[in-house]
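The next block holds one structure in the form of structure tokens; read it before the comments.
Apart from one protein chain that is not included, each protein chain of the complex appears where it belongs.
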Amino acid sequence: MTELMLRNGTVFDPLNRVRGEKMDLAIRDGRIVETASSKAKVIDASGMIVMPGGVDIHSHIAGSKVNSGRILRPEDHEKDVEGRTSITRAGVGYSIPSTFTTGYRYARMGYTTVFEPATPPLKTRHTHEELDQIPIIDKACFPLFGNNWFVMEYIREGRLDECTAYIAWMLNATKGYAIKIVDPGGVEAWGWGRYLKRLDDEVPHFAITPREILRGLCKVNKLLGMPHAIHVHTNNLGNPGNYLTTIETMDCVSDLASGGKPIIHITHVQFCGFTGNSWLNVGSGAPEIAEYVNKHDHVTLDPGQVIFGDTTTMTADGPFQFLLHKLSGNKWVNVDVEGETGAGIVPFHYKRSNYVNAVQWGIGLELMLLVKDPWKIYLTTDHPNAGPFTSYPKVVTWLMSNVARGRVLARINKNARRRLDLPGIDREYSFEEIAIVTRAGTAKSLGLRRKGHLGVGADADVAVYNINVSSIDPSRDYEIVRKALANAAYTIKNGEIVVKEGEVVATPTGTTYWVDPKVSNDLMQQTTASLSAKFEEYYTVRMANYPVEESYLESSTRIEAHAEV
Amino acid sequence: MKEIILTVKKTLSVPVECSEISPNSLAGKTLEQIRAMKVWEGNRSTRLEEIFYVKEQGGNASEGLTVRIVGDASGIRKIGHRMAEGSMVIEGNAGMYLGEEMSAGSITLSGNAGAWLGSKMKGGTIEVNGNAGDFVGSSYRGSRKGMKGGTIIIHGDAGTEIGCWMRNGTIRIKGGTGMFPGMHMSNGTIYIEKDCSGRTGAQMTGGRIVIGGHVPAILPSFNIEEVRERVKVGEEKITGPFYVFTGDLNEDGNGKLFINVTKNSHLKWCEEYLEL
Partner (left out) sequence: MAEKTIQDVVCTFCGCCCDNLEVKIKDERILGVRNSCAISMSKFLNYDRERLSAPVQRKNGSFEEMKFEDAVEKTASILANAKYPILYGWSLTSCEAIEIGVELAELVGGVIDNTTTTCHGPSILGVHDIGESTCTLGEVRHRADLVVYWGCNPVHAHPLHMLRYSVQSKGRFRKGRKDRKLIVVDVRKTDTAKQADYFIQVAPNQDYELLSALRTAVKMGEIEQNSIAGVPVEKVEEIADLMINCEFGIIFYGLGLTMSTGKSRNIDAALSLVRELNNRTKFLIMPMRGHFNVTGANQVTAWQTGYPFAVDFSKGYPRYNPGDTSAVDILARGECDAALVVASDPISNFPVVASRHLSRVPLVTIDPHFTPTTLASDIVIPSSFVGIETGGTVYRMDGVPLLTRKLVEPPKGVRSDEEILSAILRRTRELKGVA
């Protein structure tokens, strides 16, 4: 079939320990192969960087709350439109792009895999409808479990085996990829308009605590043999002093770790990395959190880096979103989902001149720079919460260039600048480290064996950037780096050239990954029988109508996991 | 004073839009360049000369440019979009979005204006001799950025939600308006000389609305503050007396409504709350 030969690019493939070597890359039938025939189309990648296609571990791109956000904000779309071309569909962008635009804009940056990190199981058919209409990229979604009635009851009653089977059933029913936990127990409390602050607060009517939910699901995750750790948005998000909650959350499962493998991923840590006890004295908890992460191997994290400007916050953390609405005075959407979770959406504008926003900006970068091992931390903006994903190239320049950082620092609120450690940090990321935090590390964290690297057998998802490492110093020439990362010279997806010089030239459909853990038949039978008895008590839909069929997905890639039960 | 004259050639059955008909946009362009400018006729991109005859007259462009439109332009949208200098004279009607995002200069319209007149305006003057539609000086859907400056004067009547999300500037209607003038307004002045169909100042947080004529009622979220003899609109002192209401209390607002006392005898009940 189609053969491609990328000649003479400077390859960064950290998973295979390739660190900026000039190499040829051969592609055939959508995979990296040893050699290509003379019939291969040749791409001259001389003077350019070659990396695996970007793998985004956490970006809100599809599903019920994303779409509610689109409907909420016509004014967000009005200023950023994309006209129809002979190859691409029309759409709108900015902080909540339409589906087609989302795929195109990721591809233009050399990204080829993006994971939607929070889907309410009852509405996950919606998430898949949207994912199917995001062109080019491969994708997956994480169903939410941290406030699920069945889960809380199983854990409270010590029925972990059945909980394991239940989650296996749910992953199959939602075609989901990982266990996502948002504000465990807190969103159920919000079902009554109430709040939980601490890991040991009891969830009203459920006699269980966030700590118990986290530990229970962490154990279940291991029993299921899941490729990714539990993916956690902590309790107490957005409150001064909450860096302690983050450390407590990381620590509350540390005894469950084994073999140095991460068992918990804390996401958008910037939002839960505040010191202080009021908005007047909020500071960065990044040094403390980084210290913990540097000493422990069972945790990974992503910062949720703030980008100054207008954006839209949207999470499953209903209570937090209401508080943000009160703080900002901006319009507010809330959607509670029966028996499962919630969601909230509030537009937000991060200002350089605002003390708190400036501190927030600093926290994300401090995390990225103070965590020593780049395999433990991944580049995100929690799109669109801290900023649109199209800002990733800008974040890269802040990581690679002290000067670029310094220019922003010079213009932020000066009290914030004084409060942060960031001005004194001069670490600069290398291209290899960038490749780790944007593709190699994320693919490894997700357990995607054929992504994030360019070894033989890998999916031929490749990004070629017009950056000549011998003549470019990223610390000084950060504008060149930014432009090159924003407009890939080539993006190749499954061996097909989809972007050339920042323009989309082809729009194949990617595949949807999901994990199907296999528990023992007896256990599954027992669990589905008891589930069936209670299903219509908890839900307003019939159990038969709840699961998403595999055939519903445009393209499905099932990943089997072998459960221990 | 140089003048460019655009005469409407035909009645159009589909929407026509040209967002570059303004003195700043046409300045420095030759007639041929103007004729070749892009205009949308429904989904067809066409040349301006398909819609307008283009002539010029008069003298020196350095003394300022006037763009004159002759004929019925009621189907033509976005005339005067982002106008930043000079003057426009429209002898006839104009379509939606006339003077949208205008920042300076003056537009005079002899006929009627469509909806969204002066939407998101920042400065300059628009004067309409006929009537205007809904959403004069408003923001775009979902946005709080309504008119921020400038003056809009309408000699006839205007529609509903004029000054919606208005942030500053002046709207003066010599006739009457429909409902919800000053909806969500945060600042600026609206003066309606005749009657208003009601719900004046709904959900406003600031600014002033003066009604010279009849309103059917005052919203329950407004409280009477005082009776004033006069109120100043721009340089002019408008004679009342006026009931002055504060609100919208539902938004913790401190906008002010000045309602003509003599034209609104049915509002006399509010006087019992005056000393409270």
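Per-chain residue numbering starts at 1, and chain names A and B are given in the order in which the chains are listed.
Basically, contacts are C-beta pairs under 8 Å (C-beta built on N, C-alpha and C of every residue); 3 or more make two chains touch, one makes a residue touch a chain.
Because the structure is predicted, anything quoted here is derived from the model rather than measured.
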Determine which one of A:K123, A:H231, A:R419 or A:K444 touches the chain that has been left out. A:K123
Missing-chain contact among A:E338, A:E501 or A:E560 belongs to A:E338
Going by the touch rule given at the top, which residues of subunit B touch the chain that is not shown? 13-15, 17, 40-44, 75, 77, 96, 115-116, 134-135, 140-142, 161, 179-180, 183-184, 199, 202-203, 217, 219-221, 223-224, 249-250, 269-270, 273, 276
Subunit A positions in touch with the non-displayed chain are 62, 64, 66-68, 70-75, 77-78, 81-84, 86, 89-92, 96-100, 122-123, 125-126, 129-130, 133, 191-193, 205, 322, 325, 331-339, 345-346, 536-542, 544-545, 549, 552
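Here is the rule we go by: only the chains that are shown with their structure count from here on.
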Mean-CA-position distance for subunit B and subunit A (Å): 46
Residues of subunit A that touch subunit B when the two form their complex: 72-76, 78, 331
Contact residues on subunit B for subunit A in the complex? 139-143, 145
